[in-house]
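Note that one protein chain of the assembly has been removed; the remaining protein chains are unaltered in position.
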Amino acid sequence: MISGRLIIRLLAFIALVAVIAGLFWTQNAAFLSEGNIRALMRHMSVQGLAALGLTFVIVVRQFDLSFPGVASLGAMTLGWLIASGMPLSVAVCGGLAVGIAFGLVNGVAVARLGLPDIVTTIATGGLAIGFSYFYSNGTSISQNFFMSGILDLNDRKILGLDMPFAILMAAAIVGFVVLHASRFGRGFYATGENRTSARFSGIPTRTLIVAAFAICGMMACLSITLLVASSGAANVTAGNQLLMPAFAAVYLGAALFGRPSVGATLAGTLMMSTMLNGFTLLAIPYYYSDAIVSTVLIAAIALFDPRVSGLFRTLVAKKDKTA
Amino acid sequence: MAGQTGTILAMRGIQKRFGDVNALDDVDFCLGEGEVHALLGVNGAGKSTLIKILSGVYSKDGGTIEIAGKAYDLGSPRAAIEAGVAVVQQHPELVGDLTGAENIFLGHESAKPGLFSRIDRSGIAARAQAMLSRFPIDIDLGRRVADMPAVDREIVAILHALRLENARILILDEPTSTLTEREKASLFSMMKTLKAAGIAIIYITHRLEEVFEIADAFTVFRGGRNVATHTVKEAREKKISIPNLMLDSDKGLTFPPRSQKTDGDIVLEAKNLSAEGLFRNVSFAARKGEILGIFGLVGSGVDELSKALFGVVAPNSGEIHLKGRAVRFRSAAQALQAGIFLVPGDRRSEGLTMDEDVVFNTTLANLGRASLGGILRFGDNRKQAAALAAKVDLQPPKLDRALRGFSGGNQQKVVIAKGLYRQAEVYIFVEPTVGVDIGARSKIYSLMREISRDAAVIVISSDCDEVHGVADRTVALYKGAPIGAPDRATTRDQLLSAGIMGEMTA
Partner (left out) sequence: MTDITASLSPARQPAKPHRHGGVFTRYGFFLLVIAVFIAFAWLRPTFIAPGNIHGMLMSASIAALMFLGLTWIVAAGEIDVSFMSVAALSNMIVAGLVQSGSGWALATLGGLAAGLVFGLLNAGLVAGLRLPALVITIATGALAASVAAAIGLGTSISLSNTGFVGSILNLRLGVVPLIGVIVGLLYAISWFVQEKLTFGHYIYALEQNRAAVVEAGVPVNRMLFMLYVLSGLVSSLAGVLLAANLSSGQPYLGTSYFLDGLTSVLLGGMALKLGKPNVLGTLAAVIFLIGLLNGAALLGWTDSERQIVRGSLLLIGVGLVVFARSRNRGRAHT
């Protein structure tokens, strides 16, 4: 299961993160303090959960652009349920149910009705944002939050880990088992890489595509639940900040490790969060974060694209010849 | 070339290798001016490689090409076009929403080429009509290509290939595979006009009767070599058997001994199975303990028949019985569940996940067996895959290597391993040895025999010797219809003429 090539990539990745961390540490010694590492892990948790969900959709070679909108709707649903006095577990499940429902709609539209994934999910995402205004006409919800115990999702610790990070780890383990150790994982990859051959092997390809969208929707809502827990309020714009980091994490990871996987996505998330956290420590304002992430993402896609790296190789080869 | 005025094309000593397979080995090929020259050979014989070299898609590893006495390298499609080589692919690339005339002059819509030239629609229509009027054919070039019958599309594709004035050599790759008899006539009359205008035509076909209808000469390819070039006149006079040239029985290929068992249980039975436009009234019974062979050329409906048995193509009428019970599969998953396994003809796009390794592919069709409570049994999967790899003689037996890294024969062995892991009751092999080297072929045949001890095996192929050599009972499909019934006594020559001519001569 673990090949030599994977170990090399893993070592290269660890070295890369170490170099980045080292650079930040020389600029600001607080970077490696316990407090900061905990902050980094918290940041990773929100981004990582959304990215994990997206990983499933990317593995079956589809796109989902709806999850930021769906996450906003999930946040508002969660907030509204808490505000109307529902127990926390019901409220959280309600939020997740929204994500699953939208994911199912996306999946059925794409896999069964044959609609194009990109535009369809943009549309359903827009619809979700529209629905998210229903609960409070767009104002943020925070009634009852203190009483409900949702803040514990952010503040409690489990086995010495902050709750958000523990949730990310639990989700990553479940995700890893599903995608890399279960028969369904085989189906997801087979569907993405060669749908005809997967179908001829008896894999329920359409069902798996629907499932991938449902997982993506659910994970986006789980991620937003943590964000709501940390900010103490549900907001209609809560999901806006998920899109770019999630795509960046999945693609960065896939570029580093050769294909999208749970491990690759976690690695991508870790790298991004490390950089964002470091730049924040260097007092670079928040609005630069997307610029940093997108620059890294474009560079990663371009550098790891086989045609581009092939181009480099031929250029080098030409130089060698002329030299 | 005998009896021709001049030689327009001379290819000598052409070499082409793919990895360790010799696709073309020291091939000579000559074409006379205004000659229609048929290119014959089974799949993988080297015809298409030669054509791709001539049209600049592949670059040759050795040899020389002369066109009209001038040497060319033909390193790119553009170079080939400039040298006067026009190609019509088997499935021509046309834009469905554009008219025939617009497709003919795609890229040449106006007198001065460029992205911002005014399109002269009436000019295009007139030019296209002028081109068409040179031929004794009348089609409506103002129609959308998507609405045209197949033959009109073929004509549009030919005119598109000839839109440049300099074309001297026209390559037609199986143009008749989707045409009806009547449609074929207008294509042939077009070819005759081109011939009269001095354009030489290389004509690839699987239908031998067409050779005598339209060609002046033919060349037969086998195993990457030019095994014979004759004029049609010679062939008629000397009664040369083209099928015998195409198929050679003695190249070190060994078939396992036939089964003596004739009374195995009937596992799969087709009763008057028909699918509109694809095949009709197909009946057979596949028994445990023997191999049933179905011979049919490309386009005869054999591939679709295999998919109908596997639940991918829906038959219009007739029945499939599995162990005596009528079944109707709505998906491949259902067919697999019922115990049918298909080794598809196009293994790269239908049989394998090329970027995954041997273990992944071997276990893919039976994930229930590969997992316990949904969780993969990695150790057991690996053990089973290793055992199956040994059984099918996978070379090299590297379970972690992606399928892309194996030769065609070894890829096919993985598909067979995948089938064995499925433990099916019926195995359908379609074109089992296309692109497979000799050594692996013998191994695959003996594996098929071995599998047939515990299951019914059906082999469907356009290689007559393969079907006759490996199967116990054989039948041919000709243009969608079976010729006779599966029989043990059918000789190779009977099978061949049934599949190629549609009649079983004695």
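For clarity, chains are labelled A and B in written order, and residue numbers in each chain start from 1.
Keep in mind that, in the parts below, contacts are C-beta pairs under 8 Å (C-beta built on N, C-alpha and C of every residue); 3 or more make two chains touch, one makes a residue touch a chain.
Predicted, not measured: the structure shown is a model, and the values here were computed from it.
When you scan B:Lys307, B:Arg347 or B:Arg441 for touch with the missing chain, the hit is B:Lys307. Residue in contact with the omitted chain (choice from A:Phe131, A:Phe165 or A:Phe188): A:Phe131. Within the complete assembly, residues 63, 65, 113-116, 118-120, 122-134, 137-138, 195-196, 199, 240, 243-244, 247-248, 251, 285-291, 293-295, 297-298, 301-302, 305, 307-308 of chain A touch the chain that is not shown. Where chain B meets the omitted chain, the residues involved are 77-78, 91-98, 102-103, 106-110, 114-119, 143-150, 153, 160, 178, 276-278, 304, 307, 312-314.
To be clear about the criterion, only the chains that are shown with their structure count from here on.
Between chain A and chain B, the centres computed from C-alpha atoms are 45 Å apart. Within the complex, the chain B residues that touch chain A are 310, 312, 331-333, 336-337, 342, 344, 349-356, 360, 363-368, 370-371, 374-376, 378, 400, 418.
Contact residues on chain A toward chain B in their complex (touch as defined above): 1, 3, 177, 181-187, 189-190, 193-194, 196-204, 259.
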